[in-house]
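Every protein chain except one is present and positioned as in the full complex.
Labels A, B and C are assigned to the chains in the order they are written; within every chain, residues are numbered from 1.
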Amino acid sequence: MSRPVELPRWLELGVLPLLNLALALAVSGVVVAAIGLDPRQVITLLVQGAFGSAAGLSYTLYYATTFVFTGLAVAVAFHGGLFNIGGEGQAMVGGLCAALAALACDRVLPAGLMLPLMVVAGAFGGMAWAAVPAALQAWRGSHIVITTIMFNFIASALLAWLLVNVLREPGSMSVESRGFAESAHMPGVHELLARLGIEWPSTPLNLSVLLAVAAAVGVWLFLWRTRAGYALRAVGHAPQAAHYAGIAPRWQLMRAMMIAGALAGCVGINELAGVQHRLLLDFVVGAGFTGIAVSLIGRNHPVGIVLAALLFGALYQGGAELSFEIPAFSRDMVTTLQGFIVLFSGAMAMVLAPTLARLHGWWRRRGAAAGVAGEAGHG
Amino acid sequence: MTLAVEMKGICKRFGAVQANRAVDLRVARATVHGIVGENGAGKSTLMSILYGFYQADEGEIRIEGRAVRIDGARAAMGHGIGMVHQHFMLVDNLSALDNVMLGAEPDWRLGPARERVRADLERLMADTGLQVRLDQPVEALPVGECQRLEILKALYRGARILILDEPTAVLTPQETEQLFATLRRLRAAGTTLLLITHKLKEIMALCDQVTVMRQGAVVLDCPIGQTSLDGLAQAMVGRQVQLGRQDAPPVAAASAGAPLLRAEGLGWRDAQGVPRLDGVSLALHPGEIVGIAGVSGNGQSELLEVLAGLCAPQAGTLDLGGRRFTAGGRWLDPQTARALRLAHVPEDRHRLGLVLPFAAWESAVLGHERRARYSGPLGWLRRTVMREDTRRMMEDWDVRPRDPQLRSAKFSGGNQQKLVLAREAMAPEQPPQLLLVGQPTRGVDIGAIEFIHGRLRAMRAAGGAVLLVSSELDEILALADRVIVMDRGRIAGELPITDCTETALGRLMAGASAHEGPSPSPHPSPT
Amino acid sequence: MADTLWLDPVFWGGLLGSTLRVSVPLVLCALAATLSERAGVIDLGLEGKMLLCAFTAGAVGALGGSMALALLAALAVGIVLSMVHGYGCVSHTGDQVVMGMAITMIAAGLTVVLGIAGFHQGGQTPPLSDAVRLAPLGGGLRTALAGVPGLGPLVGDALLGHNALVYLAFALVPAVWWLLFRTRYGLRLRATGDNPAMVDAAGLSVRGLRYSALALNGGLCALAGSYLVLAQNANFVPHMTAGRGYMALAAMIFGKWHPVGALWACLLFGFLDALAIRLQGVALPAALGGGAVPVQAIQALPYVLTVVLLAGFIGRARAPAALGVPYVKER
Partner (left out) sequence: APAARAEPGVVYDMGGKFDKSFNEAAYNGMEKYKKDTGKGYVDFEIANESQREQAMRRMAQKGVSPIIGVGFSQASAIEKTAKEFPKLQFGIIDMVVKAPNVESVVFKEQEGSFLVGMIAALSSKTGKVGFIGGMDIPLIRKFQCGYEQGARYANPKVEVTGNMTGTTPAAWGDPTRGGELAKAQFAKGVDVIFAAAGGTGIGVYQAAKDAGKYAIGVDSNQNHLHPGTMLTSMVKRVDVAVLNLSQKTTPGITVLGLKEGGVDYAMDTHNAKLIGADLKKKVDAAKADIIAGKIKVADYMADNACKY
């Protein structure tokens, strides 16, 4: 039966993930070869596409931004002992509120006021959408997983109705709101760099990326550096002990979900204020669900989540690059490839641990652990 | 004489902890072999290895002279080994009956299987005197009953070699006696018994041979005849240990002065409407230790919870620190309780006392995290202060290992208990005047017991009051100034310590011990 | 039309019949989830398992031209997927939720890739001949009843004329209940989900029990997938499970990890869904100013009602204590 493997932190958090990633790529390579493509070319394109060029890197970061938001949304709820499958819906409603704020004020407010207002509106929207399931769980015992799934569907219906019947420009075929005015555009990174005289390709990467970093740091500080975070984790790990300590579980539960919702709500800032500059139907497309994988692969820790988000961002961008460069490499092959990478670097993450532990022990006995294991990491 | 069990050079480490180092153990057939040692000495680990629950890193095991490989509980059973685990191995939401059956079902259909097991168990309960309500889900059973269930489980499987890891920790004297009678009978019938306990009296009473462990290694192994209580204690902790009463029983006037806490007519019914507390009134005066005796499950836990503000009663009032709380109105809550300098050491340290996944320093401030000392502006945690205080608590209360960063779950039971006690007794800024303690020394080694008792006395000396709930009469006799006995949620009687004898208290408690736990037909409460 | 609707037996007959048909994949997946989660293994991979099995059934059915072959192949794939699930999360301490999502991602992509490579119909499999599909049962009796007013629609349309898998699915509910609560195996399974250490100490193999539960889980997912392809439709269409796996998970939790509870939850979902379909285009009561109810409102109705009903239920669901926690002995 599986004995837990005691690995030093640098091995567990540094080397093991790299090993898993290597394994994942290797296996994917085999699969790729099986369908008659050159694995080396595919893997290099994947990596090149994601990190090789300024544009590629920017896209990777742009996707990562969204995943950091949804990943953190899952993690905060998780530390509160809740499984939040509702990131999807919370992101939709958050985006909706941000967009409504923009549509209402973009013509009157300057960017300096408009953008913060959108952030607040977005966070508020997500928060509100998460608060209802949270309250139902806290006072009615309705299981959060069910309610959040339901709220995802309800959110999509709400969004569809508003777009088709209320927000759509009359006479326009497309299911989207009017474009936001300049003041509601989150400045793109290329624009800012251009002002500094730095040449940068035009990509969706926008200031929201800083918002995401701030969110990650904020969540980390909140959970491990503040009393509120302490109370939240206590309730998540041991509700009865929390009650004994005089911490009211219900309010912690509400707080956890509302923070989670607010984080998910910020997706709209990256996607709508940052890129689309208008409200449209599927701007979330699965980011909420991806957030679950991101959070768990990142061990529900902000640092881990940022890394995992980068991984997924790279998979998205590198995947797109693949289908650009190799027409035979369809969108669905990309999905499959991503699936395999999640499987091996996420779900099977512990398969290599025992071996690594044995090796490490063996190396330590030879007092040469660091050097060798370090190399093994990149092998 | 032939050896039933022989363990040679057993080594086992858990991560950083070396739980067993080169342990040798030789157990003769049809004897009772005692194993004693401090908390964390490695007793349970050694037995779990014999039972195949853990694999030894090194060493060999011989059963009946033959070298064997025990790679799991099934293999152990194959060799006729059975075990009563220290931490109950029970499934909460299954019935007691199902828990006994599990893994040893005589039929693949549950219906017939239950029939047959029930019949066997009825017989077993009859001649061991260990009574358990077979159809109750385990979560509804008080600890004492769980312990009896755990023992029945092992006996039911009819082992030739039976390991009992602290089987008496939560039993009443009567139950303990019955259990020992059974064990003697088993020994006579040729069963080999290994008994782990912190109650040296029991060792002396029952064992033929005793092994003393310290920090994972064997330090003494001799026939019971060649040692004594003090000898064992000495070997265990490496110094003289003074248990039992230190001070002269107080003069009756001890409990003078205005009470720090006064409760009147507390009544509390559980979800099923069964009264767990029924017209309970008591007062705590400065400078006294009040003991609450009684078979576990007769309202002691509930009393503690109500007084600590963990749950609100349906009837009664409470006067504490100049404030009055009335049932129905806003009852005391844990935060207020702490503010009013009332501290509470819960019975169940795993569920209530600690957050097991937390680092020790995080668990060591549980309930005090709001104090200005720990949370700065904007609720910023003062982590260094917390770690420092934790280190001090660990120094003060001799918690091992002394590592504030270690996860709470990684400490052995006894050390976890000390950590909780340290936290409650040393509450920063304003140390408590009132201490409610439940089973403070359950599963704690004698060294620690002596130490803990000393601390409680010190608190009394400092003018504090202690409400001590314990199923250990020895403990109550050693500490209390007066003793209240509870029976089915009501106060069955109160005795000044001077009139207390095991038998006197036993008689008062006996009323309950026959039909332990919440009785289906509650007595009419006096109006 | 709304006013007379409620009195019309044909409406109710159709509604109930549709409820049963829609519930079947939910019921099968919910049972699958019940088994694995009772053993302590979260299954967020229902969607993916169902999808890949559906594809297998469609592909093998089209190539082999045999229903039995298609079913067997689907079962095999379902079980293999569950074994992978087990290898990652039971043999090793991998994260069960991530595993589920990985399986779902792979299934979503792989089915289309293989479909296009094998059949050149944009990921679809060729339509199956009626020989390969499950035929409706009791059709004769149904036609016989058809004439009878009231009885015809209410019994005929509602209960008769479904295919074997429909009846099998509902028969499996008591079967699983019996397995879980009336057999030794079930007792051990439930114990594994609540306190694996105890099961281990009792000399049973936690690993074995969890694998076996997963095997059953895979088989049931396979049936659900096959139903979509061999019964409700006649070929595989990419992403055709359309979120049913997640709904099944919700139903299982709604049913408090109990097969019968799950059944009721699935029927509820199915019913609300079928009802919503039939309510589209209904006009608002004059009190509310008349006019058509927005389609989206009707489409959201099942989900809203689910939340309301769930909130109405007292007593919170209690998940198996060891759910999602890989079993390791050391603290």
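Here is the rule we go by: a residue touches a chain if its C-beta (ideal position, glycine included) is under 8 Å from a C-beta of that chain, and two chains touch if they have at least 3 such contacts.
Since the model is a prediction, treat every value here as computed from it, not as a measurement.
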Report summary line: The chain left out of view makes contact with A, C
Report summary line: The one residue from A:A128, A:L221, A:L280 or A:L307 touching the chain left out of view is A:L280
Query - Chain not shown: contacting residue from A:P204, A:G229, A:P302 or A:G318 - result: A:P204
Query raised in the report: Given the full complex, what residues of subunit A touch the hidden partner chain?
Result: 59, 62, 153, 156-157, 159-161, 164, 168, 170-176, 179, 202, 204, 271, 275-276, 278, 280, 282-283, 285, 316, 319-320, 323-324, 327, 330-331, 334-335
Query - Contact footprint on subunit C, counting only the chain that is left out - result: 10-11, 13-14, 17-18, 21-22, 25, 116, 121-124, 127, 157, 228, 232-235, 237-240, 242-243, 273-274, 277-278, 280-281, 295-296, 299-300
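Note that in this section only the chains that are shown with their structure count from here on.
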**Report entry** Which two chains share the largest set of C-beta contact pairs
**Finding:** A-C
Query raised in the report: What whole-number Å value describes the gap between the mean CA coordinates of subunit A and subunit C?
Result: 29
Query raised in the report: Centre to centre, by mean C-alpha position, how many angstrom separate subunit A and subunit B?
Result: 46
Query raised in the report: Going by the touch rule set out above, which residues of subunit A reach two or more other chains?
Result: none
**Report entry** Shared interface positions of subunit C, touching two or more other chains
**Finding:** 200, 329-330
Query raised in the report: Tell me, which parts of subunit B touch subunit A in their complex?
Result: 15, 309-310, 333-335, 337-338, 344, 346, 351-358, 362, 366-367, 369-370, 374-375, 378-381, 383
Report summary line: subunit C residues touching subunit A in their complex are 87-89, 91-95, 97-99, 101-110, 112-113, 116-117, 123, 200, 206-207, 238, 246-247, 249-250, 253-254, 294, 296-297, 299-300, 303-304, 306-307, 310-311, 313-317, 326-330
Report summary line: The residues of subunit A that touch subunit C in their complex are 1-4, 35, 83, 85, 136, 140-143, 145-147, 149-151, 153-154, 157-158, 160-161, 164-165, 289, 292-293, 296-297, 330, 332-340, 342-343, 346-351, 353
